[in-house]
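A single protein chain has been omitted; all remaining protein chains appear in their positions.
Order of writing sets the chain letters: A, B and C. Residues in each chain are counted from 1.
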């Protein structure tokens, strides 16, 4: 069967698959450019890259509607893009420009956008957990069927408010999904030094449905998320997904000398064997749903789009200093 | 066999049993007098009575050494007495007198006493959880083998910091025991409205050893607590005990009209069938370890002691107003 | 529905009923819940119990348990939930039973609610109210007696109201609920039942940021907040007897702060005492006194003086606790000294 024929046979799923592939490639390309902007001292603040974890944001957000909600973290570029943010306004925000999503007031750690249901990246670890729960609460009270997804790193398992949130969500059967990205490190500390017991039990103890997923496999992520999202949307209550993954880079761009907390070999093993883009690309090709050439072309397209977005952001002006007093009060 | 012979056969255990019986009777007698002082407007503030839950404080504290630590709650009289506090200084504190445990500065909700390892009753729900964990931490760092017990109502399961504490305790194998007194109500709300999932799992999720106990049976409480305390003392880490119990009275003395949140029948059922003192007294008599007369005499003795303590407190002077500025800084 | 009246000034003459501070608050909530289906009340024991202070008693009967929501003892959790719900279209009114528990929700209030509008470049809004109590002398000891309104007053993005009368409590709370920003309202526990006053029947709001002259006078300005307004008025009556005519000014909101009214009062009287029930040091009086001292410096006869709660945790014993909060005698003594009488 030709690729076209196979694609036709697979129908809508192929479109979705290619959309997810493109989404992961876009995040990777975005983050590479953020890295570059940062190292060239064009991006102020800190840059926490999502490279290596793309399958999670993409697989989960592919299961969401545009009007569904997400909350994100300090490592939030991937979630924001996957939920529909456009790269030029994101880069502009990363550079602190007036054209950015938050008029330059938020920066990398605070991208927010009502139009795509993005309640905001959040620089307080665990900070999104109550916000997502609250959006789910509003959805239910307003008789909507919008679902809220709370993305967080396994570090947030240390914040008690997460348990308060899960308890409320389960008590009130709220349409919220807690997605724990266990990339094995909180900053410079291995999660085994910070996490006693067993992660999924921390959700099932409160009665939540829970599943553990290979976070490098976008198909697995998407399948699990779809199930949980539909369940929540139906009114069957909150869910918890433990995503096992890995942060390919440092905690932030400046975190270079990392041997004191993790080995080069470990990093290389993950990058070689467990790259979510390579895994999914390989699958697409082996299933005959796309050929290497097409994927390469897609990557080039994305690269061009990202380069243009970077140019847009670089050329965009900073906000006037007097804007500082605006937007404090609504 | 005569009672004396039976007692001799049972050896030390009888002494312990009678000590526990006396402890429960003392708490009951103390609380009845607190109730009386309060309703006669002699006790300022609020009075949260422990009546009905005596077996827990007594059964647990009987497993502790004098130098072990406890933290207590707003409903703390029972814990303090069981850990060795003397009634006259407690009543004096309840009345805000200079002679009280805290020179009148703490009151009913803040009885504290280094001499008996009492880190303090605490009016912040869940507030004791980190303090007990910290005392256990100090014990371990200082190479002592002191154990810390954190008493709390099931309402504290709503406070995230409890989960933070249990995680730390398990990670660092601390000698601390979390004792959850599920008396089924947080103030005026049934615990099923506030508690999703399953209580013991909230501890086992963090890896803690856990056991569910009939909190009206002081022997069961004592057995479970002894096991957990010895385990902790040996260095085998923290434990969690879920004690099922019932608050015989209102949330505080002024909480009279209670039908809107619980029925008279429910209360009467518990008082008739599940009174911890009656249950244990009955057992002592049926096992032939004490006779009714002896128990009655003991009750009278306790009553006299409590009456004297109340007199002491009533006659004790208030602190001078200028004392207000003392003890702010050490 | 008739148009809402905007009353920047204290009601004078229009009111016919005398109701309590607690009743006024309950009325404000009920009216706003009727007016706007997105308003809901959330907190511990707010439904059938109506809180330990009974201040929201009766609401659950009218609005049901989905709009008067009992929570677990999870102050951080349900306050944060309210922030998210506010972003997503609701207007939550959070009940913090004791203002001392503000300690548990500062992250949700300060790092989230207060900043989300700004951090998002004005895109998200957080229209929510936090009702917390304040006030000592209830023998509730150190963890249930604090007046922590200075903390949120310090934080850009928050508004803070501290009503002293039933009229103000109702009008400010209604304004807070309609405001598109997070507003923290501190209610004095003692005033709930003790303070009664005229409240008009008709719908009205009091704009946030407008001070009210509770008593006019020419010799000295007493700027007083919350429970201290009653103290100041009592002191003013006593001062009148010895020929000192005190003006009592109630800022009503610490933020926005009606600097103009405060400064003008002091320009007129040339003397000023600021009295507040919060801890004295680094509290509300420092800011207000500084604003007045800057704005009315050349009209001042002497320094602006301040009274606040003693620099001690609130003790339990009645004679000790009574020594911690400013009272009428303290105000009178200071005013006499300042007026050389």
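Note that in this section a residue touches a chain if its C-beta (ideal position, glycine included) is under 8 Å from a C-beta of that chain, and two chains touch if they have at least 3 such contacts.
Note that the coordinates shown come from a computational prediction; the quantities given were computed from them, not determined experimentally.
J.: For the chain that does not appear here, which of the shown chains does it touch in the whole complex?
T.: A, B, C
J.: Looking at A:78, A:104, A:175 or A:207, which residue reaches the missing chain?
T.: A:104
J.: Using the document's definition of touch, tell me which of B:21, B:137 or B:270 contacts the absent chain.
T.: Spelled out, the listed residue whose C-beta touches the missing chain is B:137.
J.: Touching the left-out chain: which of A:18, A:124, A:271 or A:303?
T.: Of the candidates A:18, A:124, A:271 or A:303, A:124 is in touch with the missing chain.
J.: Taking the full complex into account, find the residue in A:67, A:187 or A:307 that is in contact with the omitted chain.
T.: Considering the complete complex, A:187 is the one touching the chain left out.
J.: Would you mind spotting which of A:155, A:175 or A:238 touches the chain that isn't drawn?
T.: A:155
J.: What is the set of chain A residues that contact the non-displayed chain in the whole complex?
T.: Touching the chain left out of view, chain A contributes residues 44-46, 96-98, 102-110, 122-127, 155-160, 186-189, 193-195, 260-261, 318-321, 323-325, 328.
J.: Identify the residues of chain C touching the omitted chain, counting contacts across the whole complex.
T.: Residue positions of chain C that touch the missing chain: 100-104, 106-107, 109-111, 114-115, 118-119, 141-143, 150-151, 153-157, 254-255, 257, 278-279, 281-290, 293-295, 297, 300, 302-306, 310-313, 315.
J.: For chain B, which positions touch the chain that isn't shown here?
T.: 69, 71, 100-106, 110, 112-114, 119-120, 122, 124, 127, 129-139, 141-142, 146, 148, 160-161, 164-165, 167-168, 171, 326-330
Simple rule for what comes next: only the chains that are shown with their structure count from here on.
J.: Between what two chains do the most C-beta pairs come into contact?
T.: A-C
J.: Pick the chain whose C-alpha centre of mass, unweighted, sits closest to the average of all protein C-alpha coordinates shown.
T.: Answer by centroid distance: C.
J.: Taking the mean of the CA coordinates per chain, how far is chain A from chain B in Å?
T.: 47
J.: Distance from the CA centroid of chain A to that of chain C, rounded to the nearest Å?
T.: It comes to 42 Å between the two C-alpha centres.
J.: Can you tell me which residues of chain B touch two or more of the remaining chains?
T.: Residues 157-160, 193-195 of chain B touch two or more partner chains.
J.: Residues touching two or more other chains, restricted to chain C: which are they?
T.: Residues 71-72, 74, 76-77 of chain C each touch two or more of the other chains.
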